[in-house]
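As you look at this complex, bear in mind that one protein chain is not there, while each of the others sits in place.
As written, the chain order gives the labels A, B, C and D, with residue 1 at the start of each chain.
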Amino acid sequence: MLSYATRRVLMLIPVLFGMSLIVFSIIRLIPGDPAQTILGTKATQEAIQSLHHALGLDKPWFVQYVSYLKDLLTGDFGTSIRTNAPISQEIWPHLAATMELSFVAMIIAIFFGINAGIISAWKQNSIFDFTAMVIALIGVSMPVFWLGLLEQWGFSLELHWLPSIGRDNIRNAVNPITHFFLIDTLLQGRFDQFWVVIKHLILPSVALATIPMAIIARMTRSSMLEVMRSDYIRTARAKGQRMFWIVYKHSLKNAFIPILTVIGLQTGLLLGGAILTETIFGWPGIGRYVYNAIQYRDYPVIQSGILVIAFFFVMINLIVDILYAVFDPRIKYR
Amino acid sequence: MGESLLKVNDLKKHFPIEGGVLGRTLGHVKAVDGVSFAIEKGETLGLVGESGCGKSTTGRMLLRLIEPSAGRIVFAGKDMTKLAKSELRELRKDIQMIFQDPFASLNPRHTVGRIIEEPMIVHKLGGKKERKKRVRELLEVVGLSSYHAKRYPHQFSGGQRQRIGIARALAVKPKLIVADEPVSALDVSVQSQVLNLLQDLQEQFGLTFLFIAHDLSVVRHFSDRVGVMYLGRIVELGASKELYEDPKHPYTQALLSAVPVPDPNYQNEKIILSGDVPSPSNPPSGCTFHNRCPMAMDHCKTKVPELKELEDGRLTACHLY
Amino acid sequence: MTDPVLDVKGLKTYFFTDDGQVPAVDGIDFHVKEGEILGIVGESGCGKSVTSLSVMGLLPSPPGKVVDGKILYNGEDITYASESRMRQIRGNDIAMIFQEPMTSLNPVFTIGSQLIEAIRIHRKCSKKQARARAIDLLKLVGLPRADELVDEFPHQLSGGMRQRVMIAMAMACDPKVLIADEPTTALDVTIQAQILDLMLKLNRETKTAIIIITHDLGVVAQMCQRLVVMYAGKVVEEGTVKDIYNNPKHPYTKGLIQSVPDMREKKQRLYSIKGSVPKPGSIKKGCQFAPRCEYVMTDCLEQEPQLTGNEHLVRCLLYRE
Amino acid sequence: MLETATNKPPVDPQIEEEKSTPLFSEVWKSFRKNKLALIGALIVIFLILLAFTASFFAPEGINEQKLSMRLQPPSADHWFGTDDFGRDILSRVMYGARISLRVGFIAVMGSIIIGTLLGILAGYYGKVVDMIISRIFDILLAFPSILLAIAIVAILGPSLRNALIAIAIVNVPNFGRLIRSKVLSLKEEEYVVAAKSIGMKDSRILFHHILPNSLAPIIVQGTLSIATAILEAAALGFLGMGAQAPEPEWGRMLSDSREYIQDAPWTVIFPGVAIMLTVLGFNLLGDGLRDALDPRMKH
Partner (left out) sequence: GCSSNESSSGSGGSKKQTTLVFGRGADSTSLDPAVVTDGESFKVTKNIYDTLVEYKGQTTDVGPGLAESWDISDDGLTYTFHLRDGVKFHDGTDFNAKAVVFNFDRWMTGKKSGKFAYYPSMFGGFKGDKGHIIESVTAKDDSTVVFKLKRPSAPFLKDLAMSPFAIASPTAVKKYGKDYGRKAAVGTGPFKFKDWKSKDTITLVKNDDYWRKGQPKLNKVIFKVIPDNTARLNALKNGEIDLMDGVNPSDIESLKNNKDLELFYRPPMNVGYLGFNVEKEPFNKKKVRQALNHAINKKALIDSFFAGAGEPAKNPMPSNIAGYNDDIKPYDFDLKKAKKLLAEAGYPNGFKTELWTMPNPRPYMPAPQKIAEAIQANFKKIGVDAKIVTMEWSTYLEKVSKGESPMFLLGWTGDNGDADNFLYTLLDKDAIGSNNYSRYANDKVHELLIKAQSETDENKRNELYKKAQVIIHEDAPWVPLVHSKPALVGKKSIEGFKPHPTGSDKLNTVYFK
């Protein structure tokens, strides 16, 4: 188990290295000049040149890459061209914001998705099954940004039930410690703020949860169906076991591996793919952070942002792989 | 009897087990660990043994579908292990294979006609017309009708598919046919049809067979000589009548006694072996059978028995003899 | 004579699929008494497994459904018993082991927990007691290292060991009837011998009635007292093993017995039944075996034969009174 | 005389019955039974017709501005209402079908072609080639696809064509992996071993045995990918990184009329519904095809 985990971690190194190289070269291909962006319409040729020099953009790209890599290894993400701020400080609040949102969305998606899938499989071909699966199909076909807009329109603009943007009350802002506001407010004992934070989470997380929920429900159903046709489930029934336990104990644990795969995949996707939801709900997350940086050609930020996202993506895969071993004892010995 | 058509000498296949941090080789599965035998022209050599003892691997190495780790295979005077790829493809015309699984061994997207024709296309035998004609002939030979050529495999039953597989093997007029469990996936009543068919074909075309099976009765029925394999080695080899009537190696004895005979009046004394077949990745030292052998002696644990000739061509690898 | 523990009368199980109705089991009668071993033989697809699943109430439904007939357990009609009643019977009164030892155990739970579960469903006892019983059971079926095995996962065991575990699980609550659906088909001969031996021993010790379902005539001949021969969803012959082997009446039974090669002597040529097993329901009229029968008469194509005779029953128009 | 002649098995009755090209008819048979899949197929067919005939049937052109008729609610004249230029939304939505379908098909074709090539290289030649290609796939897959697409569009410049290219690139690893694993598993199939054993060349094995048998999963994955490609294109359009004004691309239409959601909700609702239905159609179709083509799913 341990060696399996180490092996997986070691395998990450070339992937991460490759990723950094790809990211680095991709963004150098992006036309547009950060200096021009910074200086805007007031730019003169001279000003651009001296800014280039100040930013080190006039060196050959591999020199830039090597020094970037060197910094990375020491945990230094560099500084934003635009704001001059060290990225390592800037990035965490954004990442935490996205992580909190994704986490809540994933909890919603997993809870409803798995249960809907299980019940659908258990009561295959029933009305519940049919309805749940049609809803799930619509769910996977739903453009998130559209759903987000509709949600915002209905629940916020028309009904005024929930806030439309942001993650906390601007006037009564959460004092960040970990930048996970749910945790921070609890740590500070601010239950009023906690409640506000929850309210802010509802709309975006539901929008974000739709697709994973639908995918998880579908995967759970098909995986459960497959498992429930298997010989060992027949064995369990032949023992006289109750259906409930067969479904929730025997089948679920077996069916969980493919479900885990999609959960992992979807979680990873949420991290970077939340851009659209973040745009609509003014969520100060990592997706928008990088997206904006692309707009401003803020190379170090794009670089580090994408890398961090990819890193988490890979880490989630790793965790999933390790979790496989928890759910499937056969894997440890592979 | 004439020259040996095929001679196999100390053939080995060790599959590496990969794992660890960087995909290092952790060990080897000794799937085949020094097998030697010869097949005369026109005879059938049976190969029996329990699952995983290396029968299929041996069979496939003869066509070099699996590259041998060591050893020599001499077919019709040529050393197969030394052939270049193109020569090898040429030679494969002379050795054909019949597979165990009648469902998996036919491409589901090709018509039966195309499946049978394909070997001829590959080896550029005859023109289009001739090939089509031959396909029809072959279908008749294996007991199907020529109009079956347009059908797809899934429209046939298992027995019929196995006939198609046989027709494909016959298409290039091979000298040797390696039949890897050709009937073990078939129903009893169909199994006998296919066995009869193979027997007929052998008589008609003078075919030479390496007949692999785990069903001892089938092997006895079909083979002239039989080799018994255990953990990648041949433990006993001899003419089938003698071997079945008077098995020498304790494993052969146990194996034969364990087969349930379809006759309620027949009661034999069963030798029940203890334990399971050990894993070929970690075979026991010395005689690989020693840990299950009812007659094991001390030196069986250390010394590997040679395959020795006992009488009239019977070979046994056991320290008792 | 004692009453049968399990008595199946005129059982019909149909599958209602998109392609229409499939009469997988089309009127089957058999019974088994305490301490008896009954064999059911038949070729693939003739409805053996469906019969056993019907008895257990484990048919995949939809599409499967018992449409007619009665299943009596100790005189109680359990054909349409409620699910909760069936749960009490399953495992407790009638237990079952399946063909595939490799897949019949849940891979993600330890052997012990699966055994304990089987015990605690029907017996009120603490986890500890159940565990002790589980270890006893493992010892009973002849597994070494029983107290370590309980904490191991199925994949750590070989096929033969897993089948022993399955038997242990089936025996957990001392069932009156044990249905073994091809318990040794997936196993090697030597292991098969071990398992059969074990079942015989258990039968002798516990007086559990055993129904062995198999296609291997040898297994039946060695194990069973009475035998039911099935063909295309129907019983074609029933009687004591000796009667049937010595004097097979139905042409199918005759053909079947003759088409098996005998290990003890080499037949020149095997007898073979022509054609292959029909899909259930594809023959609408007359005797299901008629198209393959050597002795077919015009009546056979029209009239459906009944099971006749006493003690040695046969379903063939040749024997009509 | 050979006994085989006398022993010839009678022809099974069920063999006689099936006549037409069996694979297709079999697929069609199981597909036909799947009502949802049929609905999906109908939606897709409808969209294709719409795309081809938009210029005949669309009540108005895509770009006829009537600023005096801005933001009219749905009415008999304008079933879907008008947008902020006074353009007829129904017409634009109909033309939009053409754009979305084109993006979907072309992007997916592109990924299939590149993915198949790479997948075959990796799967069939193995070793180092496989290592390199697989790692590249790993790396590409480690980036969230929308982010990668945005980056690519940023390089190429925002336009529908570039969005299409980005989507194609982003989807390459999916197909590449699919083909690779298919090639790897098919390589071990007994009929491929059989082909090898008759002395067939690798290339012939690849093109006659392996590729044709990988077709079904490609078709399925392809159909489902069209759905995602359309969604991705709409997302890029929504972010302003895809289709450019005044192209009536649905995502673009959505983002252009977002600001009117409270005052003129129809400007937002109809393009969204169009996207959803289209994607749904392809998803249903893909699911149906999978059930029909993948024997494992049959029960």
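In this text, a contact is a pair of C-beta atoms (placed from the backbone, for glycine too) under 8 Å apart; a residue touches a chain by one contact, two chains touch by 3 or more.
Computed from a predicted structure; not experimentally measured.
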item	value
Omitted chain - touching chains that are shown	A, D
Residue among A:R7, A:K199 or A:R242 that touches the chain left out of view	A:K199
Residue touching the undisplayed chain, where the options are D:G81, D:G104, D:G123 or D:P158	D:P158
Sole contact to the chain not displayed, among A:S50, A:S67 or A:S126	A:S50
Touching residue (missing chain; options A:A121, A:L137, A:L252 or A:I280)	A:I280
On chain D, residues whose C-beta touches the chain left out of the figure	63, 65, 67, 70, 84-85, 154, 157-158, 240, 244-246, 256, 258-263
Interface with the unshown chain - residue positions in chain A	31-34, 36-47, 49-54, 82-85, 89-90, 93-94, 152, 156-157, 160, 162-166, 169-173, 176, 196, 199-200, 279-282, 284, 288-289, 292, 295-297
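By definition in this document, only the chains that are shown with their structure count from here on.
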item	value
Of A-C and B-D, whichever chain pair has more C-beta contact pairs	B-D
Chain centroid nearest the full-protein CA centroid	D
Distance between chain centroids, defined by C-alpha means - chain A, chain C (Å)	53
Inter-centroid spacing, chain D versus chain B (mean Cα positions, whole Å)	46
Shared interface positions of chain C, touching two or more other chains	272, 274, 276
Of all residues in chain D, the ones touching two or more other chains	7-9, 12, 14
Residue ranges of chain C in contact with chain B within the complex	43-44, 158, 160-161, 188-194, 196-197, 215-223, 241-242, 245-246, 255-257, 259-264, 266-267, 269-274, 276-277
Contact footprint of chain C on chain A as seen in their complex	125, 229-243, 250, 253-254, 327-330, 333
Parts of chain B lying in touch with chain C, wherever the complex brings them together	50-51, 157-160, 187-193, 195-196, 199, 214, 216-218, 220-222, 240-241, 244, 254-266, 270, 272-273, 276-277
